[in-house]
Structures are given as structure tokens and as C-alpha cells.
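With one protein chain held back, the other chains of the complex are shown just where they sit.
A and B are the chain letters, set down in written order, and residue numbers restart from 1 in every chain.
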Amino acid sequence: MPKIWVLRGIKKGILTNEFPKKKPTAEEIPGRAVPPVATTNSDWVSGEKVCPTGAIQSAPERRIDMGKCIYCQRCAGSGFDFDVSNKGRVKALQANVNDNNAAEVVAKRLRIFKRSFHILMIDVGSCNACNLEVLNLSNPYYDLTRFGIFFTNSPKHADALIVVGALNRAMVDVLKRTYESMPEPKLVISAGACAISGGIFRGTESFVSPIQDVLPVDVVIPGCPPTPIQILEGLLLAVGKIDKEAVLH
Amino acid sequence: MISGTILVEIILCIFVVFGIGTILGPLSKKAAYSLGIVGSLLGVLLSLLVLVKGEAVSIFLWRVTAASSAQLVISPFSSYFLLISSLVWLGTCLYSVRYDDDYPNTLSSLLLLTILSMVLILVSGDAITFLVGWESMTIASFFMILEGKGNSEGVRSAAFLFLAFGEGSSVFIMLAFSGFYSSVGSFNFLSTSGIIGPLGSWIFITSLIGFGLKMGIAPFHINEWLPIAHSSAPSNASALLSATLTLMGVYGLINTVSHLAQYELWWGWLTLAIGGISALLGALFSSVSEHSKGLPAYSTIENNGMIVIAIGAYLLASYYHLALLADFAMIAALFHAFSHSISKASLFLFNGWISKVKRSFDLNSPNIISGKGIGLARLAGIFTVLSLAAAPPLAGYVSEWMILEVLFQSFRYGDLTSQIVGTLVGAVIALAAGIVIVAMTKVYGFGFLWSTKVETQKESGEVYGGKALSGSLVYLFALIIGIGVGAPGVFFFASNAASHLLQTDAFSTFVTGLLGVPAYFVILSGIPFGGFSPTFTAVFMLGLLSVPVLIARLGGTLSIRRTHGWFAGNDQPAHSYELYNSFGYSTPIRIMLRFLLRTKESVVHRGVLNNTVVLAPEEYVVELEVLDAFKRFYDLLAKWTIWLSTYVSKKVMPGRLGLYLVYIMIAFTFVLLYILFTVA
Partner (left out) sequence: MIHKYVERRQVQEVGGPIQLSSIFRAGGHSYALLTDTAANKTILSEVPARLGKEFELLLKGGQAPPGAPIDLDPGSKVEGYGLFTFRYGPVTYGVPEAGGFKLVTYGERIIKVIPQVNFKKRLVENKVIGWKPEDALLLVERSAGNFSASYSTCFVTAVEEALNLDVPSQAKWTRAVAIELERIYNHLYVFGRLAEAASQNVATAQINALRERVLRLNGKYFGHRYLFGFNTIGGVRLDISKEDGREILDSIRTLIREFSDLVEYFLSSRIFLDRLQGTARLPKQDALNLGAVGPCARGSGVEWDDRLTYPIEPYGDIYINIETDNGEDTMARTMVRIREIQSSVVVLRELLDKMPHDGPRLEPSSEYSPISSNDPADFSFCRIESPSGDLIHVVQLDEQGRIANLQVRPASLVNWIPFAKSLENNVFTDFQFAFESFGLSYADSDR
């Protein structure tokens, strides 16, 4: 039997999920509650000392900034009901958190890209996990191209820039040049805690600033790293294929 | 009614003007070139008059033998070539008036002398005058090449190679003419036609070799590129050599072919094959050449190959009595001669200007031209390159389309072999035409556009009088567009020129109106086969391209933001060694076609560096070399000739009296024996 790839592919069947028609399953947003870890570092600031990146704020109101959360779960069991099981996002909402929970459009969305959206991923200093998660969008389970979203290699062909990683001093000029080389209209998407706020690398000497201080960011996707479903949700929000309410309920 | 005397007077004026220019040259360059301009204008006038009138005029000079006399004949055929040459000379002299300040004054007089001898060739009516013109052209060009810059040994060897090949071509032409003489009995066969004789093949082969040597078709192509590239000949001289000297070869070939009444079948195959090989070789080597004069020189080989292919198709079609195809093929050859000469002259002058400012002929050295006034020159450059790369609706496209159409109709030949040969050659030149695009983008993109910030700022970036340069280049580029868009007009001239060769009235047969395009704007390539209207295409393209611009400007949505190039996130390169260069652009061809190009990649020198890491303590020099196998052959031939002459001079004719006496004895004995055996 000759080995023909096409036949094998057909035999395999369809693996793609049905997002956004159906809600994401537990496998796609993984999480398993773990017991807390005992100590904290007195260097970490901002209110509650349980959080290494200072995402939790308990006064004047209880808020959690998901752009800073790295999902280390050290806050578990310290009175926040913060559970990163698959219902974690919704649960956190119910605890009166800031609605920077899921991906959020902070500036604008461009509906003209609804049917054809070309994105360029730029890594400005990440640990490589966010890179892999963004690149995972092209595997058969998520299949980016069925939404009309494609990856490009050159900013001159790109509609949007996905920035991952904590902005490193050596990459500031590169980032600016990339942004300038993109034609109008364009979007900037920050994916991952490192891009939004620096994540755990906020105090290091190589970190410059969150991306929104350098470029006008339109969509933020929190997570460390954000799972492909969360990134996909952010992308679809950016082009207006889904609206926020549809995701949350 | 224009009488013959006026034409005679004009011809004499041309001779006088060029002659005075030659003499005035050593005194004042500008005077000489201005006289050249006047002479070229006169030449244009004369050729237009003769072509429109359509009759030949002859001037009797003196009697040579009982049957022959020296004559000057101005026929429509030669005036067609005079028209092309005069247009090229006009552009060259316009350019030289302003830009020839690097070379000594003698160059100007040599240039005009060459032009004068070419005029003599074109108006000669008998073999002797033709040969006089031919020889003086060769010798004047030889001295012109010797004026080139570059290392003197390269210049001298290039000039001597040119002279050797030039004399070789004279020898073969003399052989061809001797064949004519024995068929006709007089030297005035250049003005008669329809010669039938048993020496047909002899005449054809010797004239093919003789004129081929001048045209630079394979296997004699090193005559074309080597003198220009290795001697770094001045650009006006290069334009003359490549555009018009080779045109003389075309003129001679078609002329001799036209005087033979009957063609053999294998002549057509041979010509097609040689033309195809030249076209492919020329295209290949031009795409891997890094010399700003060598690249166009190789391209001349390719274009001459295409003209020879058209002539071969004419021979085949005439053999099979295909009147329409034969006529179309001959007109295609003439048209291509026109478009190629103008485009090539323009390219040489353009490159000459760039090399002057860059002070280098290397395509890999960055350009430092900047400043105002180069807009028109830039436009001229891009149109020249487009025409040579056969982009519609320019001149080069029309002529290449015609040649390809001729080869497409190879199915009309009566014989399977001819059909196959024609189709194969068509495939070969299609490949050559594709490779030429690489060469043409190289010569413009890297030769002109390639520059970096640092190098541009380092030099003063002076522009050699942008406006005046634009004058001569603009004239040529207007011609290129004019020939392309007004192709029916050129068709008219060509059919008048070749009327003694054509079997139908080509102009009214092929140029008609079709499908709504008014009459005289469509050129058909066969009835029925194909057709094309360059004028209509030009109008259509212009209209189509201007619609979006108009919409944007009137609608107000046009917004332009300028930004830098994208270098994978890095800053713009500051030095030319960080930029993708011309050598790298064509190295894929060098490596992929290494069998044809005999590419050799080697490490030339290896050494040990002292204070570096132990990991890689080397320094090495790498080299990629491409070899023209024919040059090796000619080098070998030259070596054997030198060996032979050294041997003869040392062993056979050493200057010893005793040995000579022995030779005399042997010769005497042989003569005695001969007389004994023939008389007795």
C-alpha cells in the first residue's frame, strides 16, 4: 500500500473544535488546583504580599489585574477563591474582579479585517512559551485559517502585530521599526503577562516597559502563557467576529 | 518631386562634414562632435528621403575594370540601415559633446573616422568600396579601443583581439566576394540581385562566417564582449561598437543573402542553430556578468543571435515557398536590428554616465549619484532596460514578438526536421528571453539604484549636469517608445527597404485594422495567425494605469506615508558589504547551471590567524569563477599560433644563409620537375 499523505490525512478525520459556536472544553483551558506554597518574598509589592507580580489589590476594593497574573497560584487558599480550573475565568469574575479577565479590546477593533486578517508575531524577549502557543493556532485542533486569519512574515503585509514577551532593551528599536513598517490601518495585540505588564520580569534590568507604553495597544490577551483558545478569542474580538458578551455566557 | 541630384549633394555633404570633423578632432573635441551631430542629422534626412521615395540613386566614381566601376549607391535598403545608424550617431555625439572629457582629443577624430567609414560601407555600390570602408572601420575602431582605460596590457590584448577578428572577417568577406565575382564577372554585384550560380553554398558560408565574426555570434562571440569589457572602452565608443558595428554585419549578411536567388535547406538549419546558440550563450553570460560594459556587450550577442534566427527563418520559409512567412521573417529581422541598436546605444550611454560618476565599471560598487536633475535620466534608464527585456509596448517587445511569432509558425514548413528545428530554436530563445530579464534588472537595479547612506554621503555626489545628459538620453528613450508605439511606421520603412527581397507588399498585407482598432495600427503575423497592436496597447495601458490614480486623487483618499525598507528588524545597512549585491543576485544561476558556465568555487588562500580563538584559526579567500569555454579555446588557439610562428621563425627561417640556399635549391628542383612533367 503506497504511503500517500493525503489519504492518511483524510483517514484521520476532523479534529478541529467548534469554537466559538461552542464554549471551550476543560481540555482546552487546562487547570488543576494545587495546594498553596508557604512563603512569600518581601520584595514583592503592591498590597497583598502573596502575589509575586502585584496583581492582587485588596484596598479600596478587591481587584485582580489579570494582565499581571502569571497563574502561579500562590494566592490559592488566601481568601480569594481564585481557582484556575476551567471555570477559573468565570469564577474570578464573580469575585468582583476587574474585567480585564479574558481578552479585552482596550482601544479599537477593526471590522474591515473580519474576513481576512494577517498577523505578524514578534517576540521581544519571551520565554518561548507564548511563541509556541501562538504558533499552535495553526494546528488542526484550532485551525486559524478557517477564520480567515493568516500568519505573515513581513510587517509590510501585516494587518496586526502580536507582541509577546517582556520588552527587552535590545528589542525596543526593532519593535518600533516593525510597527512603523506596517501600513495603515493596523492593530497591536499584546499577548501574555510579560507583554502586558512585564510579568515576573518586571524588576529585571533588561525590562523596559509594558508594550502599551511604547505602542498603542488595541487588544490585550492575559495569561502565562495564554492558551490557544484565549488567543483565538482575542483575535476574533479584534476583528469583531465575536462580541464580548457571547464569550462570557 | 525630389530629384536624384539633391540626394547626391546630401551624400557629399555628409562625407565632407564627417571628414572635416575627423581632421578637426585633435584640435577641438567639441567642434568635432558638433560636426558629428550635423552629419548625423544629414544622414537621417537622406535616409528618410530615400525610404519615402523608394528609389535608388547611384553615383559613378571611376572605372575599375572593363566590367566594374566604383560606385556609390543609395538604395532604400541601405538607407534603412543608414537611418538606424544615424539615429544612434546622433545620440552618441550629443552625449559626447558634454561628457567626453576624460579621454584625449584623438578619440573624437577616431570616432568620426569610424562613422565616416561606416557611411562608406552603407553607400558602397561595389565590392572594392565596400572593402575599403570595412577595413578603415576596423582599423579606426582598433585605435579607438586602444584609448580605453584600464590596465594597459588588458587594453592592448583586447584591441589586438578585435583587430585579429576584424581582419579575419575581412578575409572571409573577400572570399565571399571572390565567389560573387566568379559568378557574375564584375564587382558591381551589390547593386544587382538575383544571382544564380554554382558557388551559392561557398558564398553563403563564407559570408556567414565573415559577417558573423563582426556580429559576434557564436562561436566568435568573444570578439564582441572582450574588447569592450576588458579594455573598458569609452562609452561612446562602446555604443558605436556594439550598436552600429554589429549592424554593419547584419547589413552585410542580409545583403549577400539577398543577392543569391536560390537557398538550400541546410542553410536555414545552420543559421537557426547558430542563432539559437548565440542567443542562449549571450543571455546566460550577460546574466552572470558583473561588468557594466560587459553585460550589455553579451546582450548584443544575444540580440544578434535573434536577428540571425530571423534570417534563418527567412531562408527556410523561402525554400518552402511560404511567401507570407518569409516576408514577415525578413521584416522581423530588420525591425529587431532597429530596436536593438537604439536600445543598446541608450544603455551604453546610460551606463557610461553612471560609471563616470562612480569611477568604476563594477556593478558591485555602490552608486553615488544623487541630486537634482536625474529624474529624466532615471526614466530613460528604466525604459531602455525594459525595451531590452522586451516589455510591451516598447520597441524591444514588438521585435521580439515578431521573431517569436515567426518561430511559432514553424509548423508551416514542409518537412518534419525543419518543423522540429524551428520549434526547438523557439524554445531556446524563449529561455534566453527569460534569462535576459535577470540581466536587465541587474544592470539597472544594481548598477543604478543600489546605494547606501554612508557611501552616498561620503562622496560629494556630484551629478554630471543632469539636464544635458537627460537631453541625449531623453531623445533616445523617446525613440524607443516611438518605435514601439509607432511600430506600423517602422514596418512601412522596413518593407520599403526590403522590397527587393519581399514577395508581397508587406505593408498593406500585414498592417491593417482589426476588431475595432482603426486601420494601420494592427500588425498581423500571419494570415491567419496572430496580431498585435502596439499603439492600442500603449493607449490601453496608459488609460488603465491612470484610472486608479485619478480616482484616488479626485476622491481624496490618496495618502502617502514614507517609511524605510524592511531589513528583518535591523537598521538600514550603512555599508555596501551589508547589502545584497549584484554578484549574489546571479550566483544562483552560476551554481545551478554550473555545467554550462563551468563554475568553479574554490578557496584560494588559507592562512593561520594569530590572535583569535582556537576554534577556527583560519583566514581564507574564496572565489567563484565562471568561465567562457570559448575563450579558453581561443586562448589555446593563440598559444598554438604563437608556438607555430616561434617555431617557424626559429627553426625554419632562422636567418642562416646556408639554409635559405637549400630552400632555393629545393624550390628550383620542384619547379624544374613541374615544368618537365607538364610540358613534356
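Following the convention adopted for this analysis, contacts are C-beta pairs under 8 Å (C-beta built on N, C-alpha and C of every residue); 3 or more make two chains touch, one makes a residue touch a chain.
Computed from a predicted model, the values in this text were never measured in an experiment.
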item	value
Displayed chains contacted by the hidden chain, counting the whole assembly	A, B
Omitted-chain contact residue, chosen from B:W202, B:Y520 or B:F567	B:F567
Omitted-chain contact residue, chosen from B:G414, B:G434 or B:P588	B:P588
Which residue of B:E55, B:D415, B:D505 or B:E601 touches the chain not shown here	B:E601
Residue numbers in chain B that touch the chain omitted from display	290, 364, 567-570, 573, 576-581, 583-588, 590-591, 601, 604, 609, 612-624
Touching residues on chain A - with respect to the absent chain	3, 5-6, 8-9, 12, 15, 27-28, 30-35, 37-41, 43-44, 52, 70-73, 84, 120-133, 135-136, 138-141, 153, 155, 165-166, 168-171, 174, 178, 199-201, 203-207, 224-225, 227
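The rule is simple: only the chains that are shown with their structure count from here on.
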item	value
Length of the line joining the C-alpha centres of chain A and chain B, rounded to whole Å	64
Residues on chain B engaged by chain A in the complex (per definition of touch)	559, 561, 563-564, 566, 569-571
Complex contacts: residues of chain A adjacent to chain B	154-156, 173-174, 177-178, 180-181, 183-184
